[in-house]
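Just one protein chain is left out here, and the rest sit where they should.
Up next is chain A:
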Amino acid sequence: MEQLSRKVDPEQTLVDVDTDQIDAFYFFAPGEVLDQQMKMAADTRADQIAVFEVSHPDEARKVIESSLAAMQQQNANYFPEEADKLEHACILNDGAVFAVVVGEQAGAVCSAGLK
């Protein structure tokens, strides 16, 4: 998370989301997530970074994509630029670990990959 945060959010504008609130953004089934962290913009931007370690990697991407779609729909009417960021979010995966990046740096992060 810290690596991603430095790359995506060098000015540290994103704020931590309490762990017990993350399930209101990403709709994993109970018990599915072994560990998670999330940061998001404190203003109306959709920018965020989320990292998950999951039990069933096969299902996790679908959950992440549908969760991003819900956020995208929520932004579509009022913040179309933010909806566009969500549509082009970067989802990285290495085994049971998934990272999600939403923001202007998402493309660059995806190109660099998850190490």
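As a convention for this text, contacts are C-beta pairs under 8 Å (C-beta built on N, C-alpha and C of every residue); 3 or more make two chains touch, one makes a residue touch a chain; residues count from 1.
Quick note on the criterion: contacts and distances are computed from a predicted model.
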Name per UniProt, for the chain absent here [options: "SGNH hydrolase-type esterase domain-containing protein", "Sugar ABC transporter ATP-binding protein", "2-oxoacid:ferredoxin oxidoreductase subunit alpha" or "Nitrite reductase small subunit NirD"]: "SGNH hydrolase-type esterase domain-containing protein"
Chain A residues that touch the omitted chain in the full complex: 15, 17-18, 21, 23-25, 27, 40-44, 63, 66-67, 70, 73-75, 77-79
